[in-house]
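One structure below.
Note that one protein chain of the assembly has been removed; the remaining protein chains are unaltered in position.
Chains here go by letter, A and B, matching the order in which they are written, and residues are numbered from 1 within each.
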Amino acid sequence: MIDQLFVLAIACVVAIACALPGVFLVLRQVALMSDAISHAILLGIVIVFFIVKDLHSPFLIVGAALTGILTVVLTELVIQSGRLKKDAAIGLIFPFFFSIGVILITQFAGSVHLDSDAVLLGEIAFAPFNRFLIMGLDLGPISLWVMGAVLVLNVTFITLFYKELKLSTFDSALAASMGFSPVVLHYALMSLVSITAVGAFDAVGSILVVALMITPPATAYLLTRQLKRMLLLSALIGILSAVMGFFFAVAIDASIAGAMATVTGVFFLLAFCFSPDQGVLQKYLRLKAQRVSFSATMLLVQLLDHEGTDTEREENTVSNMIDHMGWTEPFVKQVVRHGLHQKAIIRKGDGLFLTDLGRELARSAMTHT
Amino acid sequence: MTPIESDSQDIAVSVKDLTMAYREKPVLWDIDMEVPRGVLMAIVGPNGAGKTTLIKAILGLLKPAAGKVEIFGKPFESQRYYVGYVPQCGSVDWDFPTNALDVVTMGRYGHLGWFKRPSKMDRDLALDALDRVGMADFADRQISQLSGGQQQRVFLARALVQDAMIYFMDEPFVGVDAVTEKTIVGILKTLRDQGKTVIVVHHDLQTLSEYFDWAFLMNVRQIALGPVSEVITQENLKAAYGGRSAIF
Partner (left out) sequence: MLSFDYTLIVVLFGTLILGLVSGCLGAFALLRRQSLLGDAISHAALPGICIVFMLTYSKHPLLLLLGAAVAGWIGTITVMAVVRHTSVKEDAALGIILSVFFGMGLVFLTIIQRMPTAQQSGLSTYLFGSASTLLLNDVITMAVLGAITLGILLLFWKEFKLLTFDRDYAQSLGFPISRLDILITTLIVFSIVIGLQSVGVVLMSAMIIAPAASARQWTDKLSVMVCLSGVFGAVSGVIGALLSGAISKLPTGPTIVVVISIIVIVSLLFAPLRGIVWGAMRQRRYRDNIRFQTMLTNLMLFSESDTDPFYPHDIAALTAIGRGPARKAMADLKEKGLVVNPEADMWALTAAGLKEARCILADKIGGASHD
């Protein structure tokens, strides 16, 4: 029981630690660097592990962070050489590093607990069994301490450089002109992502790191446009996904990491469909309403144009609208109904006539465009 | 090319009540335009006036909120093969692995239809077109190694091999050198003299009367259509550009 609580605690801490830098990845449109980094760091971890022979050495984090940065630098170099586009450059380097890492593990790691499946999938269920012992004193699972430290680092960094991050994310040119180097911030952020990824991958594996870094911030982005709210909301969605994913996994006896990733996806799907501002449903309804009201205004202008002319009797009719505007019959009826409801037009048989209000609306529409 | 029925002979392009909106904001509002056959016409107006949108809507690349487009008196869809198009140069990836001749040959794809590969004849037509724009020596040149003006000429040659009756061009003079500009204008005038209709999105009022014989002045709504001298009046320009016209 207590172990399960530790698993939950670790999962929540990982979720928050990932979501915070993830917000900036999503906003800066470099989300897939998290995929690249979380895979590439394996190589750094493996190399350092072969040197220090200890899976919990702090040097693993250093090695991993350096590989992460190296991946970013190489990607940028390939892009700058002009030989390949950005997407191809991102997709070339991490599979190479990751493959070397996997090969090294299978060839040389032998029986130590570093196997390629665990790297990819993580085993958060085992995380509580690696205890942090100081002189025989049990201080709880190591993962919790490591991720706690990563979380503190992320929160500190984002709080300290909040203004700079915000400015360089939304207007990098202005930020540069004010002396905040976008390059330095970019690499600082990428280092943060590397450190977070290496801290988390032991517990949740490299793919879940991507899920937790990208999906909650993207979900939050559908719900708010304020940076502070987005950070808080991402953390919240991350925690909810972790908790619900955990219980879901326990209930059906399946992979905890996989379940958490699935739940982040469910949250995104909900926001995608039902977000009050950005949701597809809302957007569809709004577009439909906009189309009708816009078309009704067009109808008014059309009626005004022909009002009092010789051809008014033929032009200003429902049947002519169908013919003339290229609209379908049901749509014309819908538009006419909107106009009638607005009290902008009167219908007499097939003929359509403007009211005073309709005339005024048509005139204002014409002058405002 | 099959002959076109006599009653619609004179009107090459007819646009009726064309309206386009982005959200609730109109981009084109109730455009009515009849372009007679055999004119060299510029579409002019300030930035954001909807010039590119207008030709994209005429070509069916964008779906209008309302309105109809007819080519020689028939719906656009059935008349597609009478129409040639020169998109903005910046709209494609010039690092694409292909050469100038290949790009020009693409102009034949519409005639070829599905599955058929371009023949020797198509390639010869493409070479001819390259020659007409003064680019015959660059047929084998990779397209990324062409200058802006040369790229524009390749695009023009591609439209020429379509052997169309009506040509639409989107800002062909942007980013090109003086020689290319003169070459393109010369070709456009030749096309006009052959009885073809040429419609060009243009933004330079200075060269308007020198290059074109007709103009369509617009800013979301249409302002004037007709011979250049009748369209470019103080009053019309004020209507189109507001206080922003610095030309007079």
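Brief remarks on what is shown
Here, contacts are C-beta pairs under 8 Å (C-beta built on N, C-alpha and C of every residue); 3 or more make two chains touch, one makes a residue touch a chain.
The structure displayed is predicted, hence computed values, not measured ones.
Partner chains of the missing chain, restricted to those shown and counted over the full complex, are A, B.
Looking at A:S57, A:T262, A:S293 or A:T355, the residue that reaches the missing chain in the full complex is A:T262.
Among A:L222, A:L303 or A:V336, only A:L222 touches the chain that is left out of the view.
Against the chain not shown here, subunit A presents residues 25-26, 29-32, 34-35, 39, 78, 81, 83-85, 87-88, 90-92, 95-96, 98-100, 102-103, 106-107, 116-117, 120-121, 207-208, 210-211, 213-215, 217-218, 221-222, 249, 252-255, 257-262, 264-265, 268, 272, 278, 280, 283. Although one chain is not drawn, its touching partners on subunit B can still be listed: residues 56, 59-61, 80, 83, 85, 87, 91-93, 96-99, 102-103, 106, 109-110, 112, 114-118, 142, 144, 158.
In this section, only the chains that are shown with their structure count from here on.
Note: centroid distance subunit A to subunit B, computed from Cα atoms, is 40 Å.
Per the touch definition, subunit B reaches subunit A in the complex via residues 16-17, 19, 21, 23-24, 26, 29-30, 64-68, 220-221.
If you check the complex, the residues on subunit A that touch subunit B are 287, 290-291, 293-295, 298, 301-302, 324-327, 366, 369.
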